[in-house]
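What follows is one structure encoded as structure tokens, with my remarks underneath.
Chains shown are a subset, placed as in the full complex.
For reference, chains read A and B in written order, and residue numbers begin at 1 within each chain.
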Amino acid sequence: MKIGTVTGVVWSSRKAPSLMGQTFLVVQTPEGQIVAADQVGAGRGDQVLLVTGTAATRFCMEAPVDAAVVAILDQGEK
Amino acid sequence: MKIGTVTGVVWSSRKAPSLMGQTFLVVQTPEGQIVAADQVGAGRGDQVLLVTGTAATRFCMEAPVDAAVVAILDQGEK
């Protein structure tokens, strides 16, 4: 998993039907920007935990995503 | 997922049969160039969302690709 900070939301009117109903957050990590399906109600500025790869689909009722925001880190955490 | 910009199309007369019927777009991302199967009718200059890895095959009727263009971002989006 990776630690990152939510910096925004992706808006798209033209997308594949299997992505409908997902909120996609832009997350800045030390290795670059990742767009991930939100599973915990995260918002701008939150420090979050990201799962990437095949495991991410299991948080999203098998929606075909490759990254998911799966936890909001407690403040004061390293 | 990753955000990138479509910069071209890949043409190939000699390819594996399981790739027939797919349009492959060249997409520039901050981490480098990716070639992805188009699922949304994207064109040159469009800012798009890319899914990579195993999840990509699920957008392409199980064609064995490792990247797919799955959304066109709305203009003005971050």
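Note that in this section a residue touches a chain if its C-beta (ideal position, glycine included) is under 8 Å from a C-beta of that chain, and two chains touch if they have at least 3 such contacts.
All of these numbers come straight from a predicted model, not from anything done at the bench.
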Full complex stoichiometry, one sequence, with 2 displayed, works out to 5
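Going forward, only the chains that are shown with their structure count from here on.
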Could you grab the centroid distance between chain A and chain B? Build each centroid from C-alpha atoms only and quote it in angstrom.
-> 20
Residue positions on chain A within touch of chain B in the complex are 7-16, 18-19, 24, 26, 32-36, 53-54, 56-57, 64-67
Complex contact set, residues of chain B against chain A | 1-3, 30-31, 39-41, 49, 51-56, 58-59, 68, 70-74, 77-78
